[in-house]
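Here's the structure we're looking at; comments come further down.
Just one protein chain is left out here, and the rest sit where they should.
Should a chain be cited, it is by its letter among A and B, assigned in written order, with residues numbered from 1 in that chain.
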Amino acid sequence: MSLKNILENFSYYRRDAEAGGHHEYEHRFAMAIDLDICTGCNACSTACYAENNLPVVGKERFEAGQAMHWLRVERYWDEIEGDYPEQGAKMIPMMCQQCGAATCEPVCPVAATYHTPDGLNAQVYNRCIGSRYCSNNCPFRVRYFNFWSYYEDSWPEPLRMQLNPDLSVRDKGVMEKCTFCIQRIRNAKDKSQREERPLVDGDIITACAQACPTDAIVFGDTMDPESRVSKAWAKHQIHRGPVTAKKQKADEEIRGYRVFDELNVDPSVMYLERVRDTEV
Amino acid sequence: MSQVIQDKVIDEKLEWSRINADVIASMQSPRRAYWVALAVCIAMLFCAVAAEIYQYKYGMGSAGLNNPHMWDMYIATFVFWIGMSHAGTLLSAILHIIHAQWRKPIYRFAEAMTTFSLMTAGIFPMIHLGRVWNLYWVLPYVSDRGIWPNFRSPLVWDAFAISTYLSSSALFLFIGMIPDMAILRDHTTGWRKKFYGILCLGWRGDDRQWRNFRRTYMLLACFLIPLAISVHSIVSSDFAMSIMPGWHITTFPPYFVAGALYSGCAAIMTLFVALRYFFRMEEYMTLNIMEKTCKLTFAIAMVWTYLNLIEFAATWYGHNIYDKELLIDKATGPYAAVFWTMIFCGMVVPFTLCFQKLRRHMPSMLVVSILLNLGMYVERWMIVAPTLAMSHQPHQWDVLWGTVIQWAIVFGSFGWFGLLFLIFVKLFPCVSMYEVKELCFHLKHEIEEEEHEKQHAAKAKAGATAGGGASPAGNPGLEGA
Partner (left out) sequence: MSNHRLLAMFKDFDDAFEVVDKIKGKALSSVEIDDVTMMSPIEHPDIDEKLGDRPSNIAYFTLMGAIFGVTFGFFFLAAAQASFLVQPQGGKPVIALPTNFVLMYEMLIFFAVWTTVITFLGMSGLLSRRGTLYSEKLTVDEIGLVVEVSDGDLESVKSFFKENRALEIREEKV
């Protein structure tokens, strides 16, 4: 039976990312983050903690590098001369980029991380054995490992009441990462199904996008040409798939880029460069 | 003196009955240092067991691992032990195929080293798992849920490669020991007689058994060589198949194999000195054998040095920003001291092996071999840690030196290996008796033949002089007399 299966579908099973893989995508969720209007307030990160049952690890463990912030706001500094060197601060919210050709996926020994038909890079907590290879092979370093049983002291009573019932609380020894709020995606899909209508832009909003006071984070489906995120991607000339050629940025307005695009991992998050007043 | 006599690795006039008696006696009454070493190993192992219990209970955080450093010394130690295991194959299989006779007195313990260092190495991927109790999910078993491991992951290749290598090298070790088991069955008493009687599988030494034995041994040796190469290439794939700077390097498989042989040879030198002392094996593990081992080690050290330098050169000229920055950072950054220790121990120390005086001086060889192994250990560490410390994402740069738990487990692994090895050499002959006999037998014949030829040549010469200056070209085999 399986021999027949192999022979009949061999060419299909041999399709790689360039040929579209064997997935028929239903959606490809993506983000666009405008760093020019990001203030670095960390509201997204906080919202993520609340939404996704992220443990607060405490000072010592944070210093030891064992924090669990799925979405972290990274700070970099440009050396700027002048009266206000603080202006050189750059903020970039960094979360799992849900790569189309994710490097974390093929290295997992037990197939605990895989690609969903929604274009998401899913992590199956129950299957994870904690080899941590996925994290080592992630250029963005956005995978977080439960080095301890954080749940034991992260939510003392009555804080336990605030846990989100839509997803699990993880124990020690499993890898986790940003899911693009997969529980919200699930709910929105169920709702649209009940109402017998297709999923439309705005049905799903991730916790970080919801919390962003300046609306810097836009979330949506790039397979829906009418969505905000699709339009933003198109406007800034970012396309799905591997990088083919370095594009010429003729227009000052075109600020889009994907982090580590040159590694050909096909990230699903587009960032818009910050425009400095010193440069303008 | 002729070349054969000068190079002879053992006294060919050793009585065969004495070989039996000496080896059996060594197994029964080692020097006191043996027992001290055994006690030290047990104590070290105890440290590791305690640390592992703690880590199992509280999680991997107790090893000090953190977000960029998902792997650290555990994986470095894993690679180190896998590397050690390659020397046994080199000595027993490769040198067997090229008929290097001098391997015979020392290959047994080198092979045991292979098996036990693999058993040590195999533990590390397990204890470094976050949920070690689910380890069996890596195995390709048929499950009613239709779930399989991911055959694309180099970690699954590791599982396949290590189990193949462990079972093959253990079989190779066992098959090679069968005739010795028969010797022990015949010449020991009490529980040992029963024990070896079972293990020798009814070996009688008849021609049919020898013939099949030789065939099997040769076949296994032929399979073991590509297997050993593939195992360490696969271990290098753990790194080379990734996308990380400093790991994603094309020369990694040969570089790892060379490093493996190198550290393995250094370990053989250490164990050579130790066993020679513990079991009073001076007559069997002779200085000539040590010299040959040293020369082999030196040659491999130079191969490793070359591959290491070529890796740096490729990184430098490749001008990949991530790789190049990492290389500069290794040499000048927080890990610089460790990096230069590796360069010194791995590339400079082997030059001491060029001096014959040193090669024949056991205490200095002990020190040199330990230094070489230290160099090889930190080499593995310098492969694993700096890449994680300084990878693509600068926000996540971090330097890690490990915690007590991590160091205790790494330290204890040496105890575990030592314990297994010391028990082995007490239970089984660390010198292959039947092959030492073969060695003596062949050596005797070679020397006889040489002397015969010499006489013949002398006679011919005398005849030629008498005949009035005939060409000496008619005297084959006349050389270096």
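Operating definition for what follows: a contact is a pair of C-beta atoms (placed from the backbone, for glycine too) under 8 Å apart; a residue touches a chain by one contact, two chains touch by 3 or more.
Keep in mind the model is a prediction, meaning the values are calculated, not measured.
Undergrad: Pick from B:Asn150, B:Thr341 or B:Thr387: which residue touches the chain that isn't shown?
TA: Residue touching the absent chain, from the options given: B:Asn150.
Undergrad: One chain isn't shown here. Among A:Leu54, A:Cys108, A:Ile238 or A:Met270, which residue touches it?
TA: Here the residue in touch with the unshown chain is A:Cys108.
Undergrad: Using the document's definition of touch, tell me which of B:Gln101, B:Thr216, B:Thr251 or B:Thr305 contacts the absent chain.
TA: Within the whole complex, the residue contacting the unshown chain is B:Thr216.
Undergrad: Tell me which stretches of subunit B touch the chain missing from the display.
TA: Where subunit B meets the chain not shown: residues 15-17, 20, 140, 146-148, 150-152, 156-157, 160-161, 163-164, 167-168, 171, 175, 178-179, 182-183, 185-187, 201-216, 219-220, 223, 226-227, 230, 234, 237, 434-435, 437-438, 441.
Undergrad: I need the residue numbers on subunit A that touch the omitted chain, in ascending order.
TA: Residues 2-3, 5-6, 9-10, 12-18, 21-23, 100-108, 111, 113-115, 266 of subunit A touch the chain that is not shown.
In the analysis below, only the chains that are shown with their structure count from here on.
Undergrad: Subunit A to subunit B: how many Å between their CA centres?
TA: Roughly 45 Å, centre to centre.
Undergrad: Hey, which residues of subunit B end up touching subunit A in the complex?
TA: 58-62, 64-71, 125, 128-132, 134-135, 137-138, 147-150, 152-156, 159, 238, 241-244, 388, 391-396, 398
Undergrad: Please give the residue numbers of subunit A that touch subunit B in the complex, ascending.
TA: Checking each residue of subunit A against subunit B gives 61, 64-67, 72, 74-76, 94, 103, 106-111, 127-133, 135-137, 139-141, 144-149, 172-175, 260, 263, 265.
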